[in-house]
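Omission of a single protein chain aside, the complex is shown with its protein chains in their original locations.
Chain lettering (A, B and C) follows the sequence in which the chains are written, and residue indices restart at 1 in each chain.
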Amino acid sequence: MAAVATPTVFSGSRNEYRVCPVTTLKVDVAAERLIIWNAVTAIVALTLGGTYALLIGLTRWPDVHLLSAPWFYRLLTAHGMNMLVFWMVFFEAAGLYFGACILLNARLVGVKLAWVAYALMLVGAVMVNYIILAGEADVMFSAYPPLEASPLFYIGYILFAVGAILVCCIFIATILVAKKEGRYQGSMPLAVYGLLTAAIIALFTLGSGAVALIPTLLWRLGVIAGIDPGFYRVTFWGFGHSAQQVNLSAMIAIWYSLGTLTVGSKPVNEKLSRTAFVLYILFINLGSMHHLLVDPGLESVTKFFNTSYAMYLAVLGSLIHAYSIPAAIETAMREKGYNKGLFGWLLNAPWKEPGFSSLMLSLFIFGFIGGPTGVVLGAGQLNLLAHNTWRITGHFHATVVGGTTLAFMGFTYYVIPLVFRRPLFAKALVRWQPWVYGAGMILLSVSMTLAGTFGAPRRHWDVTFTNAIIPVQLPSLMNLMLTFAGIGTLLAVTGGIMYVVVCVGSLFMPKREARSLNPLEA
Amino acid sequence: MEKKHNGWEAPGTMVLVFLLFFWIAFLYFGNWVTLSQAWGMR
Amino acid sequence: MAIYSPERGWWKPLGREEKLWVSVAAVWCVFMFFMLFGWAYLGPQNLPGGQQAKRTTPAQYKVLADAFVAKYKIGEEGATKVPVVEPKAEKEIYLTAQKWQWTPILILESGKMYNLHISSLDVQHGFSVQPININLQILPGYDFIVEFTPTTKGEYSLICNEFCSIGHHLMTGRITVK
Partner (left out) sequence: MAEESKSNQQEEQVTLGQKLFDNVWVLLAAGLLTPTVLYIVWSLFNIANIK
């Protein structure tokens, strides 16, 4: 910190730059290429995961019951891996390069290493997809030992994780070098701060994943005799749940960015927002304990302290963002003159603009459904009534899909004109996409939650238990909820198809510089 | 921050976050009620 | 401007509204934290604590569970002859999870306190009592001991809600409370 920043921009650097005509930001061309490749790969993973989502959604709809049991479990495993890991992390890699290079006017450190990271992640993702579809890893996303998957599954998982660790290190190195070279003055922008939070959380996450998965691989290779399932659960969820906290932090960074891009909002208080991010860095990973609340062997104090993120301090962080993001939008809109009444600013907001509607829907779904259900499920005694039921699935579809995925989708509509430098394809579709996807996700996650309260288990092919030796009858209201969930799936998949059509179509639009910040006019 | 609405910077947001607060409290206590139907576990 | 660097000295006191909301949120967070412990005394139902588990192995556990079934067996049910067990005057009762069946069918007395031992002989399973929806994670190698008192009479179904390979949806069982 004591070193004096000397503005030596460009000197001694082999990197090429272009200047964006709309934002006047300086763009490292090498980083831009990485952003494009990572983002495109993310969308391929989303397309795969979405196809599986349609098939498994139609299977859990009792009147349709499409797939056979083995294929249901197989595609559910593939759906989890593609959505929770590959789509998210590839998109976040693109986001980290964007934040570190473009927002800081900086050069990407270690371009070659970044391509190595991309290759590792790609090889890992392809291996995992292949081995699952080949039927040699019907173990779900969590892959609890002693369930056995082919060693190639774990090798793919680990290769992907190593690639992701490299991405985080490159990101951190880039912002450190940017500071040293004086590429930006003072503190980094809030959006980059959020991405830094995500990267730090990701490093813990991936380390914990390595501690879980490497011994499991050794066990599958016959090097060690076995692996303790309790040890695996602790370390795996240090990865599995924390990975969603990475998504959360990245999503919030994107919320702040979208607020600025759409209505020109400015954080109401930098200290407040940054404090919330620091609370995440410190405490949010303790939330991994949510998965272990009804596990044998852990003391109640361990469970309570960790599930509460040390006195709910990470929840406090979220509540701060829940205030500071809409407050920033409100003050920006009021400064523009929309000052009428309590909600004049909200009624006159640019709802037709896909970035803004995604932002607000994502805020709403995360804030009113995903977050609060998480707080309820995280209370130990209540978790007893919800563990492994479809309530859990409903909770994380509201957070990671209705929240994070929707925010990422909204951000894409800015990335395409500004980074890919192509106008959006089918603008009429773009306007409606966030609404269709958001509505589907609300219906899906609420139906899942309610079905779970009536006892519907997660990861389950047949809740009528037709061929079971001892018959079981679950309440008929649950069947109604399962049907609603099926309809929600169809709606959300429609929104997903709209998104993919827009993205793929845009790739074939003629290349040209953006003319406006508004993606519908660019 | 010059333009204030009756002395508040963001009164609409304040209403929204308090709605959120009551919603969380409702879900939290509402769920505790369901516990009384369950078996006593210690 | 969240995508641009802030002014140099951004460490500024919170405004009136920020202070109000942060205080409300912080009080609520602290309240929820203490209620986790509070409910342990006020609430009717709690998580099994850490001392309520023992290390075991599938082979060791099978010996205990088989002896329990042999001692109190009163009948059989279904195509695979699932034993029906009524453990009269016994506090320590054993339930076994194995692909894909909960064994045995238990007949318990309402209002009596039991130590229910649950473990798995193969992979992880999810103990789930319906329709009261009580759920526990069952691991091989861990003898999970749940102290509980069935308070309501009737037939309760057991299902498995942790994926336990391809026949997962066939795994059921029953607890009858008389």
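As a working rule, a contact is a pair of C-beta atoms (placed from the backbone, for glycine too) under 8 Å apart; a residue touches a chain by one contact, two chains touch by 3 or more.
Remember, it's a predicted structure, so these values are computed and weren't measured experimentally.
Taking the complete complex into account, the chain left out of view touches A, C. Among A:Thr302, A:Asn467 or A:Ser516, the one in contact with the hidden chain is A:Thr302.
Only one of the listed residues, A:Ile200, A:Val419 or A:Ala451, touches the absent chain: A:Ile200. Considering the whole complex, the residue from C:Trp100, C:Tyr142 or C:Phe163 that touches the absent chain is C:Tyr142.
Taking the complete complex into account, A:Ser187 is the one of A:Asn105, A:Ser187 or A:Thr216 that touches the chain left out. Hidden from this view is one chain, which touches subunit C at 8-11, 50, 53-55, 142. Although one chain is hidden here, its contacts on subunit A can still be listed: residues 1-2, 4-5, 172, 175-176, 187-188, 196-197, 200-201, 203-204, 207-208, 211, 228, 230-231, 234-235, 238, 242, 271, 274-275, 278, 281-283, 285-286, 288-289, 292, 296-299, 302, 305-306, 310.
To be clear about the criterion, only the chains that are shown with their structure count from here on.
Centre-to-centre, using mean CA coordinates, subunit A is 25 Å away from subunit B.
Per-chain CA centroids place subunit A at a distance of 29 Å from subunit C. Along subunit C, residues 15, 17, 21, 25, 28, 32, 39, 43, 45-48, 133-134 each make contact with two or more other chains.
Residues of subunit A in contact with at least two other chains: 268, 319, 323, 327, 375, 379, 381, 384-385, 453. Subunit C contributes residues 1-8, 10-12, 14-15, 17-18, 21-22, 25-26, 28-30, 32-33, 35-37, 39-40, 43, 45-53, 77-80, 82, 101, 105, 122-124, 126, 128, 130-131, 133-144, 157, 159-174 to its touches with subunit A in the complex.
Listed in rising order, the residues of subunit A touching subunit C in the complex are 69-70, 73, 103, 138-140, 144, 146-147, 184-191, 228-230, 233, 256-257, 259-261, 264-272, 274, 292-300, 302-304, 307-308, 311-313, 315-316, 319-320, 323-324, 327-328, 375, 379-381, 383-389, 453-455, 457-463, 465, 467-475. Of all the residues in subunit B, the ones that touch subunit C in their complex are 1, 8-10, 14, 17-18, 21, 24-25, 28, 32, 35-42.
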